[in-house]
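The complex appears here without one of its protein chains, the remainder shown in place.
So, chain A:
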Amino acid sequence: MKITAIRRWLSRAGELANEYYNAPYRAAVARAKREQDDLFMLYVYAEMMGIPNPASYYTLELQPLLLEQFHEWHLRMGMEHSPFDEFRCC
């Protein structure tokens, strides 16, 4: 009984400590992650822009998976519409 109470208390303390560690930098880390993701998007859709991509055999498979993020990505990259003629977005 007592041990479970201590355990619960410890895990709560751990959660709070994690929160304390992460909260101030959440935004900066998320921004850095987004930048890397943006670069990855460029790799995946490189072939469509005429940039030869030796890994296109593999990245082709990823295109439908990343499609959900495509709209936000082209907006973030400063393009109002999809940059590809054959690939409409909005």
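By definition in this document, a residue touches a chain if its C-beta (ideal position, glycine included) is under 8 Å from a C-beta of that chain, and two chains touch if they have at least 3 such contacts; residues count from 1.
The definition used in the following text is that contacts and distances are computed from a predicted model.
Student: Tell me the UniProt name of the left-out chain, picking from "Carbon starvation protein A", "Phospholipid/cholesterol/gamma-HCH transport system permease protein", "ABC transporter ATP-binding protein" or "Phosphocarrier protein HPr".
Tutor: Protein name of the absent chain (UniProt record): "Carbon starvation protein A".
Student: Please identify which residue in A:Pro24, A:Pro54 or A:Gly78 touches the non-displayed chain.
Tutor: Hidden-chain contact among the options goes to A:Pro24.
Student: I need the residue numbers on chain A that touch the omitted chain, in ascending order.
Tutor: Its contact residues with the unshown chain are 10, 13-14, 16-21, 23-30, 32.
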